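A single protein chain has been omitted; all remaining protein chains appear in their positions.
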Amino acid sequence: MKTHLQRIYSWIDERVELQGLVEYMGKKYVPVHRHSIWYYFGGVSLFLFIIQVVTGILLLLYYKSGEELAFESINFIMSKVQFGWLIRSIHSWTANLFIFSAMIHMFSVFFEKAYRKPREITWVTGMLMFFLALGFGFSGYLLPWNELAFFATKVGTDIAGVVPIIGKPLMIFLRSGEEVTGATLSRFFGFHVAVLPGLFTVFLSIHLLLVQRQGMSEPLHIGKESERKTMPFFPNFILRDITLWLLVLNLLAILAVFFPWELGKKAEAFASAPAGIKPEWYFLCLFQTLKYIPGKLWFLDGEILGVILFGIAGLLWTMVPFWDRKSSRGEQNRFVNYIGLFAVIYIIIFTIIGWLA
Amino acid sequence: MNQIPEIPENKSKRDFLQWVLAGGATAFLGAVLYPVFAYLIPPKQAEVEVSSVKAGKLSEMEKESGKIIKFGTKPVILIRTANDEVRAFSATCTHLDCTVQFRKDFGMIWCACHNGKYDLNGRNISGPPPRPLDEFRVVIQGDEILISKKT
Partner (left out) sequence: MKRRIFLFTATLIAVLASRESALANDTCFECHRNTEDKPSALFLHDIHHDKGITCAGCHGGNSKAEEMEQAMDKKAGFIGVPKGDDISKACAACHSSPEKMKSLGSSLPTNQWEFLQTSVHAKLSLNGKEHIAQCATCHNSHGIVSVKNPSSPVYPLNVIKTCTQCHANITLIKSYNPSLPVDQLEKYRTSVHGMRNAKGDPKTAECASCHGSHDIRSAKDVKSKVYASNLPGTCAACHSNAEYMKAYKIPTDQYEKYAKSVHGIALLQKHDAGAPACNSCHGNHGAAPPGVESVSKVCGTCHALNADLFSSSPHKKAFDQRQLPECETCHSNHDIIAATDKLLGVAPEAICSQCHNETQNVKGYQVAKKMRGLIDSLEAVEKRDQELVYEAEQKGMEISEAKFSLRDVRQARLQSRTAIHAFNEEKFAEVINNGLKTSASIAMESESAIHEYYFRRIGLAIATLIITLVALFLFLYVRRLEKKQTK
């Protein structure tokens, strides 16, 4: 048995020089310190992304895009296909957990200043993936073509429409016309299953390659080299990772069975909006902020101002490795910590307000 | 340090743990793959049970002609012969499931895919078809042609 495996291994090794990779992996170490726990969230996000790919492909086997078919096909998946309910519920729940876990990953990296030189590219690709994930969420939300999704998309694309100059063409591009229609659905379907996954894969490859190449970043405040503890990436860290993944999978299964994702009512273009339409929770703080900005501020339209501010904030956040010079020099930068803290508190408070409203 | 040291005295315990892990991993794979494979099986669509269909009007059908009628989800070929008999057969060729057609020039039912031929009683007389076409019952009510399954 073992000899067979060894033979196969050496067959491959002779051709692609696997040994080098294995040795490299074997030499890779993960630093152990009191902040090590945060290292796991990147892996959890990756695992959730893999689940999304697998369940997404499975859903694609039965999903039919189109105004007349989308809702019915999801209904079919949920009621007729064996375990269809499970696949769909897991896909929906994972989407949420993925964004949640990606957020934790992002903030932990931010606070540990892990983005500092030489990991600027890793950070930027990570941020780009985060924006893509929001795009995944936004486009995927419409695909069941139910009432809530329909109106959430209407509101969401409306907001995109207020961006100065490019807003209106952007909205028409997103909606594939002036209104949210079946054409929007086709377009979002295309984004969700082809455009976004393609882009995401590119960024993910770069991101993972860099992580493997550069190893885990260590926090600035860790002591001298000699006192540092490490653990082998393989098998220790990988096995710990897998253990956590299994627990996450458990959580997903429980959520899918006890809180199956609802389908709601089919969207009707001319029906009046149902009470209490809310965007997905990860858009709530944006949504709520726009609500609080007064209609007219100085000479700017309140909504435009909000969208511009969020745009600038997002850009600055993504560009943090380039303006936070102190961290790259290995110095403490409290200012960045305060900004991060403010962002976290802001998001939590506005999400809660949005949730309760 | 990068090489996992072998410790012979702990062998039985390690084997047990590995054995359990291997078993667990197999069970886990089963737990994941079973729903996935079950999901892949296309669910049976509730087929509307059709016992008879209206096949149009007799007066609108020429002598020596045939047409394909939808019988539930399956095609049926309806033929009005030269001596004014109306017959109906399953239009699915018994060879490779192509849809057959009526050929006035042959006076036969013909399958375009592999030149299979059936006579006007549905019997396979030439080409690859292995067995005759299933016959359907034809009832003419006034001018209306009704096709039903033969029981």
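Per-chain residue numbering starts at 1, and chain names A and B are given in the order in which the chains are listed.
Note that contacts are C-beta pairs under 8 Å (C-beta built on N, C-alpha and C of every residue); 3 or more make two chains touch, one makes a residue touch a chain.
Just so it is clear, the structure is predicted and the values come from calculations on it, not from any experiment.
When the omitted chain is restored, the residue from A:A194, A:M231 or A:A269 that touches it is A:M231.
Note that of B:G24, B:P42, B:G72 or B:G107, the residue touching the chain absent from this view is B:G24. Contact with the chain not shown here comes from a single listed residue; of A:K64, A:R240, A:K278 or A:K291, that residue is A:R240.
The chain not shown here is touched by just one of A:L249, A:L286, A:V320 or A:V336, and that residue is A:L249. Listed for subunit A, the residues touching the missing chain in the whole complex are 75, 78-79, 85-86, 231-232, 235-236, 239-240, 242-243, 246-247, 249-250, 253-254, 257, 260.
Touching the omitted chain from subunit B are residues 1, 4-5, 7, 14, 17-18, 20-21, 24-25, 27-28, 31, 35.
We adopt the following convention: only the chains that are shown with their structure count from here on.
The part of subunit B that touches subunit A in the complex is made up of residues 2, 4, 28, 35-36, 38-43. Touching subunit B in their complex are the following residues of subunit A: 26-27, 54, 58, 61, 76, 80-84, 86-87, 232, 235, 246.
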